[in-house]
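One protein chain is absent from this view; the other protein chains keep their places.
Letters A, B and C mark the chains in the order given here, with residues in each chain numbered from 1 onward.
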Amino acid sequence: MAEANRKVRHHVIVGSGVAGSQAAETLRECEPDARITILTLSSLLFYNRYDLPKVFRGHRDWREYLVYPAAYYRDWKINVRRCSRVAGVDARRRVIALDHKEEIRFDTLLVASGGRGYIPEDLTDFRPLMHGFSSYTEAMSAANQVPKKGHVIMLGGDMIGLDLARTLLETRHRVTLVAGPNTFWPHEVDEEERPALIAALEQMGIEVVEGADAGGIVSIEQGAPGLSARRVLFRDGTELYGDVVMPFFGLSPSVEFMLGSGVDIERGLLVDPALRTTTEGIYAAGDVCQIWSDAERRYRFYYGWKNVRAMGDLAARNITGSSDPWVPAQDEKLHISGDGKIQSPFWEYA
Amino acid sequence: MGEIKPPTGEPGTPAAGQREYLSDDPRDIGWVKQNVPCQTACPAGTNVPVYIREIIERQYGRSYETNREANVLPGVLGRICSRPCEAQCRHGWPGNGEPVAICHLKRVASDLKDAGHRITERLYSPTGKRVAIVGAGPAGVAAAHDLSLLGHDVVIFEREERAGGMLRYGIPEFRLPRDTLDIELHNALRLGVQIRTGVEIGNKDSQMPMGKLQEEFDAVLLATGCMAASPLPLLGEWEQRDLRGMEGVEYGLDFLMEMHRGVEKTVGKRVAVVGAGFTALDCARVAARLGAQEVTIHIRTAEEYIPVTQEEIFEAKREGVRIKGLRTPVGLTAEGNRLTGIEFVQNRLGGWRSNGRRQAIAIEGSEFIEPCDTIIIAIGQQTANDYLGTRLELDRWGNVRIGVDGMTSHKGMFAAGDYVSGASTVVQAVGHGRQVAKRIDAWLMGRERRKQVVRIVPVEKPLRERAFDFITRQHMPTAQLDERMRDGKHEVELGLDENLAFEEAKRCYLCNLRYQIDVDRCIFCRACIEVAPRNCIKLVRGVEIDEQGAYGKLLETKEWNQVGAIWIDNNECIRCGQCYTACPVQCISISRCELTEVEI
Amino acid sequence: MGDIKPVYLEEKLKEIEDSGRLDYRSKTLPTWCPGCGYFSIVEAVAASLCELNIPNESAVMVSGIGCSSRFPFFVNSYGMHTLHGRALPVATGVKTANDALTVVVVGGDGDGFAIGGGHVPHAARRNVDITYLLFDNGIYGLTKGQTSPTSAIGFRTPTSPYENPDRPLNPLLMVLSYGASWVGQAYAGRPDHLHRMITQAMAHRGFSYLHILSPCVTFDKTHRTYGNLGMQVRDLPADHDPTDRLAAMREAMDDALPALGLYFREERPTLADALDGLVEKAGGELPGKVAAKPARKTARR
Partner (left out) sequence: MSTDIQISIVGSAGDGTIAAGDILKNALAGMGYKIISFDIYPPEIRGFGKCIARMRITTEQAYSLKHKSDVLISLDDSHAIPHANEVRECGAVIYERASIVQLPEGGHISAHIGPGQLPYPVPIRELAEKSTSANRSRNIVVLGFLAGLLDLPDEAFLKAIARKFKRKAEAAAAGEAAYRIGREFAAQTFKLDDVVFGPPVSTVVPGASVEMINGNAAIVRGALDAGIDTFFGYPITPATSIMERLAIDMPKRGGRLLQTEDEISAISAVIGAGFAGARAATSTSGPGLSLMAEMLGMGVIGEVPAVIFVSQRGGPSTGLPTKTEQSDLHMAVFGGHGDAPRIVIAPTNVDGCYRCAGKAFELAEAYQTPVIVLVDLYLSNRYETVVFPARPPFEADVNRKPGKQLAGAPYKRYALGGDSVSPRAIPGEKGTMHVVTGLEHNELGRPSDQGEMHEAMSRKRHEKLQGALKHPDLTVCKRFGDEGAVDVGVISWGSNFGESLEAMLKARGEGIRCAAMKVVMLSPFPTERVAAFLADCKEVLVPELNYQGQFANLLQAHVARPVTRLNRVPGEPMKVEDILEEIRRLAGKKAAQKAA
């Protein structure tokens, strides 16, 4: 019995998003007896972040967002440790230190911690006056702040934000976008394509302000009582009033717990095409990893639900013995369809 | 057993009736080194807990003087120090929060001291010995100050028009206002140090030959720093080409020095800075102030490994500077003599270098070009030795080699600072200047005149409350972005006011307080463990002793018949004082342990 | 303020380990409230057993019910944890069965002078050769802080919410009058002295009664605290004659400023001696004269 136990491998996954959850499922399929543990900061089981705009439609019950019921985790023997912050990883001892002073031994580690909303450094002072949208809790907090038909000021305008904007417009909210270099992130849009895309946004009903033309944001302020809750001031003296200000500048990978682990990091964890990091037994998948692209001769990120899910699946297969290379699963082109509407692969999700 | 002496009657001696002990036991010296990590990390050995305590007591002048004992430029280092202390601060250890803003508090001592503050220093009587110092940078100034205190006659020779070296010519004014620098340099040198500026040592006609110094002085200290910018190693056709004189190419240090000498500098629209140190960051930020629209710092490895403070990176980014990693320049593109772009190769991270940083390994065939109008090359500085009349032994990095006595291969010729270590930090230069000054003194006088001991003074109460530990790090107020950019000299960091300083100072754990249980009086009741906020009080059966003779890890046990003592693990202890109050038989004592020097 | 001369841990640990007193501790960590004075007592008992060089297996700790009575679990020796107030009779049985054993009875003020008060005089007058350590904290700790027979007048507890109307007993005076052959007093806050007294009490042949003042850190925040006790206790006068029972009683009368030290000591036949004597008188034969007592070193100090 003891002998048998020793052979059971412990696969630990950091992150319970699309990549982590897919990886857990594939791992279970490949190794029916392995121990699988997911560590996540979230207090909820895997839920669909793409569904979060629904909070503005009045869907407030967290259960609606869960992808799988609790029974799934029991049946599949996937142990999810929620509210668990990883403090550090000791690659040599194969131990993960949790913030609350517990150590977890692993045989293989898959880092799928994703990314968090990036806020440009010149706006960090105003963080308390902005509403994030990267978790159910944050989304609820933003939704609670906006009155019916209220006004949302969206900064940056990455594809996550623009997706939310589509819902907000349908729910008869007013949306003002302060556009900038991160608009349409993660699509890389060149100078020529941009005007048409901005025009398409305006056609959707989004009021677009070019941030650079206004000299950039000088400050975000709390509105006086009885007036709009937020005021955004630009260098050229113009200003915007709204109920909430939401930053959408793309994601920055959540890697701080891996600093000092010996695993190579530039902005994300650097992995080879098989999603192996530079440390044996440690893999990465999803928004947190920068994958070496042989074709482009550089490390790059791949975004989008299908890509991330495919990465989780691939990492799990490679952890359990395969050695397949990464092939993007999703077209990355942003285009305007015949009816003048923006079409993005990042908005397609199941 | 440590040496026990009666009260010394020195300034700062505790009130009558109390006692103090001076110990040179390695276990006590080891205790301070291990327990006061900030002081240990400081190359100058600044007594951090004491000066922070003095700020809590609102004795800013005394705090300033405590600083000056180790470092004669507190106002300067309170701004631009690389803060090795904060990286080691116990408050920043896992689970404890963020480090105390030690550097900002140093500046507080300087900013808030009384306008009529009087400097007090103890002087030795004149020795009649003469010392020449070449270079009025931080190392030279620190050494000059100490040597003059020790009674020697010191003359500094400085090539530039004014003293300060790197501080004046290498650091932008938005980080270091010049009036602060001027005052502190003046104070450092006021004890009879002669300074002769505009005097270049060398073999040319206009220069003063080194041989003359050797004749006239009993000792010569070389502290000329690293003032020559390192060239950019490019490949292929660019490998042999001299970039100087090419339009759009600047060398970082030269760029800054020229600017500070008064030359009007300009940059193009798109500026690329190559390099990863303070100089690179300074150049990028200066470029942003000179009106560049896009400033990017290109680094070979990743942000994680670059040797500057996180705050510095953050402020640079806030000013619009971008950092791009994993790239090494291999060539330039140009139209005629005008730069149009840089060719980079994509890197992967390689093994670890001895300095704790990473190697970058180029990936074959991954070259790419980024367009730019100006490149500022700030990949490092080198020493220049051509002014010496004699050949000195060098190490393999081309820096001058000195012995444990601080002396170069040439008798009577000493060297300190960056000139010895290669480009490093100001605080290292100051620390090294002091160290070498002590060596020079020993050499001149034929014996060590001072030695290091631990002064142990009883303290009657914990001085802190547990609630202090939850105060978060106070943010340094900074100038508004548009103000900064409008005037390139406008200081970015505004300094902590009295209230912010008080809050921040309260955060300091005062690690120099040693909490100790009298095992003979301890009744093993564990009342102290009950109130301990961390795993800081332990049931111990033994203790490891390291090769220096200092204490290592405490060996714990849960078996009652193994418990030889209940002991406070000062390394875990956050000096909250809870145990002191809880002990029913008052067997916990607190003593302040600080490194000091006594005359031999 | 203590001496601030640095103490070097490894030297201290070696000194403690070499002393051998850790051998007298069990493996179990005592479960009293942190800060409890009883820690001091168990530590002193271990040190005394060590100092007297009593083999662990020859020692028996007997207790009743109460906080103090957990004591046997923390000493590396034989022990009995009996019923409330009935420790002394049990110990008498143990001692009568095997005179070679060193029997220490521990109990609290409630155990000894409330429910078990009827047993004390008899153990004393019979001069059973046991050591009775009376842990006096003036309160009932285990039932969460009611008055005890040694609680002060005016003491407020859950069962005396207005105030305790009863005057406290003076156990020292009682025990002196009961005819105990060794009577002393110590204080948990003075561990050194406590240890010396316990050593002497154990070394005494006959019924030794050591009254140990201790605070209850959990339920008594007003009366018998470390702070108050520390100020109240004094030493017996240097010229006190421990063979003078009346002088001892005079000193014992001062319960406001309790004096620490040896009040009274006399050598007289023990219960075992008396029983042996009866056997002799009856003309019987002793069953192979009980083996000599285990060797005892005399106190080191």
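Things to note:
In the analysis below, contacts are C-beta pairs under 8 Å (C-beta built on N, C-alpha and C of every residue); 3 or more make two chains touch, one makes a residue touch a chain.
Note that this is a predicted model, so its numbers are computed, not measured.
Taking the full assembly into account, the omitted chain touches A, B, C.
From the set C:Leu142, C:Met197 or C:Leu213, the residue in touch with the chain omitted from the display is C:Leu142, counting the whole complex. Although one chain is not drawn, the whole complex shows that of C:Cys67, C:Met197 or C:Leu262 it is C:Cys67 that touches it. Mapped onto subunit A, the interface with the missing chain covers residues 43-45, 60-63, 70-74, 80-84, 98-105, 136-137. Listed by residue number, the positions of subunit C touching the unshown chain are 31-34, 65, 67, 83, 85, 114-115, 117, 140-144, 146-147, 149, 158-162, 218. Looking at subunit B, the residues touching the absent chain are 95, 465-467, 469-470, 531-535, 578.
Just so we're on the same page, only the chains that are shown with their structure count from here on.
The distance from the centre of subunit B to the centre of subunit C, with each centre set as the mean of the Cα atoms, comes to 61 Å. Taking the mean of the C-alpha atoms as each chain's centre, subunit A and subunit B sit 39 Å apart. Here the CA centre of subunit A is 69 Å from the CA centre of subunit C. Multi-chain contact residues, meaning those touching two or more other chains, do not occur anywhere in subunit B. The set of subunit A residues touching two or more other chains is empty. Interface residues of subunit C facing subunit B in the complex, by the touch rule stated above, are 1-2, 4-10, 12-13, 16-17, 22-30, 32, 34-37, 39-40, 43, 74, 76, 188-189, 191-192, 215, 217, 226. On subunit A, the positions that touch subunit B within their shared complex are 87-88, 101, 120-122, 124, 218, 235, 259, 264-267, 270, 278, 292, 297-299.
Residues 94-95, 302-304, 314, 317-320, 325-326, 346, 348-349, 358, 363, 365-366, 368, 481-482 of subunit B are the ones touching subunit A in the complex.
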